[in-house]
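Here the complex is missing one protein chain, while the rest keep their positions.
Here is chain A:
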Amino acid sequence: MAATSSMFMYSLTIQPPSSITQTILGQFAGTKEQQIVTASGSRLTIHRPDPAQGKITTILSQDLFGIIRTLAAFRLAGSNKDYIIIGSDSGRITIIEYVPSQNRFNRLHLETFGKSGIRRVIPGQYLAVDPKGRACLIASVEKNKLVYVLNRDAQAELTISSPLEAHKAQTLVFALVGLDVGYENPVFAALEVDYTECDQDSTGQAFDDLEKHLVYYELDLGLNHVVRKWTDPVDRTATMLFQVPGGADGPSGVLVCGLDNITYRHSNQDPFRVAIPRRRGATENPERKRYIIAGVMHKMRGAFFFLLQSEDGDMFKVTLEMVEDEAGQPTGEVKKLKIKYFDTVPIATNLCILKSGFLFVASETGNHHFYQFEKLGDDDEETEFDSDLFPVDPTEKYEAIYFHPRGAENVNLVESIDSMNPQLDCKVANLTEEDAPQIYSICGSGARSSFRTLKHGLEVNDIVDSELPYVPSAVWTTKITRGDEYDAYIVLSFNNGTLVLSIGETVEEVTDTGFLSSAPTLAVQQLGEDALIQVHPKGIRHIRADRRVNEWPAPQHRSIVAATTNERQVAVALSSGEIVYFEMDQDGSLAEYDEKREMSGTVTCLSLGEVPEGRVRSQFLAVGCDDSTVRILSLDPDSTLENKSVQALTSAPSALAVMAMADSTSGGSTLYLHIGLYSGVYLRTVLDEVTGELSDTRTRFLGPKPAKLFRVSVKGQASVLALSSRPWLGYSDPQTKGFMLTPLDYVGLEYASNFSSEQCPEGMVGIEGKSLRIFSIDKLGNNLLQQSIPLTYTPRKFVRHPDQPLFYTIEADNNTLSPSTKQRLLNDSNLTNGDAAELPPDEFGYPRAQGHWASCIHIIDPVIAKAVLQQIDLEDNEVAVSIAAVSFSSQDDETFLIVGTGKDVVVAPRSFTAGFIYVYRFLEDGKELEFIHKTKIEEPPQALLGFQGRLLAGVGNELRIYDLGLKQLLRKCQAQVVPNLVVGLQTQGSRIIVSDVQESVVYVVYKFQENRLIAFVDDVIARWTTCSTMVDYETVAGGDKFGNIWLLRCPQKASEEADEDGSGAHLIHERQYLQGAPNRISLMCHFFAQDVPTSIQKTQLVAGGRDVLVWTGLQGTLGIFVPFVSREDVDFFQTLEQHLRSEDAPLAGRDHLIYRGYYAPVKGMIDGDLCERYALLPSDKKQMIAGELDRSVREIERKISDMRTRVAY
């Protein structure tokens, strides 16, 4: 069977893509509030903008397992809820709604219209809806257009008609929009080119005369058919359409946008045209014309305007002026079109204007921005240009118009949402000597690019950090009466005493609290209505509201070693191993239970759960003993302190916590026993609320120190704070409700407690050495922390210094002026006032010029300085294409930085005038670079690698070995091993894996004696390799630019033969097989990941975890592949996957198996993202699948979560 393999991997996404393909705005929850729905890769996400805080929060994100191409929102007349139409690669139109009560998407309609996949004539590329929600048109790039009529039936349910065709063969569609016609028949406008003539005419005349047409398609609702109502030639360069309000709001029609051209068009109006204002400045080419690349129309109180963005990022406000009648009232006739500069924001894929006065910019690259409108550019000093200045025909002569770009005046940035798109390279390394490695990645483009450090952890908001006189051993907070909202005291225990601080405006010491200050404290608790409890080694101090103190002394010659309390119960363990149990009685005094329970060993820790709502006591007491056991004792009056269950552990328990937490399995809340061990291991087991039995234990290693556990409250949910060498928080994920254990990005604490005050209602107090710290956790949604260092140009590749925690990036921007040219222009020109001011490039971009390159090398210190240390700019229109750190054995193994460049490079079709290899020496431990020499070669070297003390370079389709000479590099050996272009090199021993831009990978062996490079294995399938890595000596993992990831293996025999001692004669003379190498690679695994993989490597992600394959995608994806160890697991997950495919079929109607096998059948891979959806199924379906698999729901959920938590986050 083709789909099975001897090797199986489990694919998981660690971070979903952050690039946004499309954004729509609507009232999806059916309330007045607007939400933003975005499509990123295969994920559909709904966000809630919070106008009060100026923040955007994610409500729901779902993987559709299909490529989302277009989205549209529509609303049926009279309704207040928007529905979402998805155009995907499923060959089906999908209509979904968001169900706020269950926080999920619900599919309403799924209508098949064509083949699946993204094809030229299968609709799905364009989607337009009638503004009144009566119909939608879904179109393909060429020929096909389908109109669906949307309506509602007697039950007020949405209905969809069978499709009406509006096909026109050999017609390309450039843009499509629904026209606003009020309640007349729905009309859609398309920009079309008919290429029939041009395909026949060999002279090219027809092509030159070709016109682009604006075509109106009218859906006749009465006759139920579609007609081409009106067609008119427009500007040949037009690529965008925008709807102009109609009906009562405006004149209807469209804005047609092309090169230096915005034209208002409508069937019954004259056309009006304005040019696009150009930037003025010394470095700007005054002749350069711009396109409009994004825009938005906004209607408000009878008026409307457009914000259109040019390719520089400048937004222009476009308005229409109407002819006025005698009474001064505007008529339906357009008088002119006006344009003026508004503000500059990052280049957007979509702009959204919210009714609450915000602007959401879904950036094409880099972080997405959320702006607040300060004003609408109504009364500023910007020049307004109108259509009277311009002829309608763009080929006629007209005066170009200019503006001065300036800082934002109308919008104000309130939030920047992290996005790693495009992510061009990534390395996992542990530079900070922490437990787990960090992820270093280069992303973004142009001046908005950045070097990012990703760390697994939750962001901590540090509130107070104050020094104490001595080192405390423990800390608690307590209220004074049960009704108190906030904590009143912080109690600190020292070796020989106790200190009480009161919480108020300031934190100060208080002495009249009744607490015993001469002894250390073991526990503090607010008891009953208004009493306090202090447990100290010699007894229990019960402080009543009137400051009366009742003291229970510990029996003679014994002291208290462990204590646990809740608001009605107290249990203490004595040094003799006895447990004494107290319960509060009616009059608020503590009553001791007559019998003491003797444990087998010394008690190390105790825990009582909270008293459940409406009960008088917690049912169970958990006791941890130094014989590595945990016992559950009953506290029921009939069976007090009787043994309920025992759990054996691998080490003595250091902390226990019984608490109820949200649970995805039961959907409600479940009682858990959290156990921390002296070995630093943390366990979580389910504690049965009736029988007290322990089941479903999950284990995690926290760190080398004994684990301590504390009950805290974060974002309103009960969470557990686990302290070992670093602090961890156990909580349930806000979206999936699954249990998460994430380290905090904070100092290693020794003790902690919940903290609540007026200033900080949900915080924690902790001690670290001598300092007392108060902190809070504000965000639970994101468990990967990002730090970013801004870069200059689009980063292409980077390498790490072999020993130092430093990185070297190469960056390059196409069609951009280099700094030296820019400087020359600034110096040369006769500057007029204001032209010399250089604009900050991270907001305004760099001045552009066709055919120019700006490129540089950066030294980055991500650990200490967290900044760029040195920048080396490349001159003479050179562009850096490859980088490597190579140690040369001829130079006593000194390591040099090698950078490959190309001169006058044109990307497509590929051309250049020369290539160079630069050699730099590392100075000052790599903090500086010294240029040694450069070597001219024929082609830019796309790949460089250190190989056996020399440099291996891929130059065109040749592989070369260079040694370092005094004046230049010396060529030692070369061979042509791939058909097209070497783009990547990997090596182990004398084996080299060469990736070709188009023809997959080739295995090459270097024969030292003969100084020859011999290819011995190649592939049968063309893979447009983007990245590759050697998984082991025989196996290569790689990705191609269509979004596939594969594992290839060379046959064992060929591998052995290649490494036989002696000359390579037998390899050279071996017969070629079908004009290729003598042997062929076999495919082990194949998977469609959707995103273009840009890097792949074999590494660990968590402390003590196994090796996994980590890959990164262009759109910002981080994913892993986990190898399966046992065949049993493979069978289990394969069956589970099968069930999920049918029980939880992808929302957009794409078949999951076909989606993952988009270009080639999926092989040897289990889709973990699909498996993890099991936790989100309704419980009857969970039960059903569990029954089929012959396991319990908990067992399945544990297996799924273990797959992730063992190796990743």
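The working rule: a contact is a pair of C-beta atoms (placed from the backbone, for glycine too) under 8 Å apart; a residue touches a chain by one contact, two chains touch by 3 or more; residues count from 1.
In the analysis below, contacts and distances are computed from a predicted model.
Of the names listed as "NEDD8-conjugating enzyme UBC12", "N-acetyltransferase NAT13", "Ribosomal RNA-processing protein 41" or "Splicing factor subunit", the one that matches the UniProt record for the absent chain is "Splicing factor subunit".
The hidden chain makes contact, of the residues A:Arg48, A:Lys81 or A:Arg119, with A:Arg119. Screening A:Asn814, A:Ser882, A:Gln986 or A:Ser1000 for touch with the missing chain picks out A:Asn814. Checked against the full complex, the one of A:Phe8, A:Tyr291 or A:Phe305 touching the unshown chain is A:Tyr291. Only one of A:Ser19, A:Asn754 or A:Ser995 touches the chain withheld from this view, namely A:Ser19.
The omitted chain makes contact with chain A at the following residues, 19, 21, 41, 67-69, 89, 118-121, 124-125, 140-143, 169, 172, 174, 193, 195, 198-204, 207, 210, 239-240, 291, 293-294, 311, 347, 349, 364-365, 421-422, 445, 794, 813-816, 907-908, 1041-1043, 1090-1092, 1113-1115.
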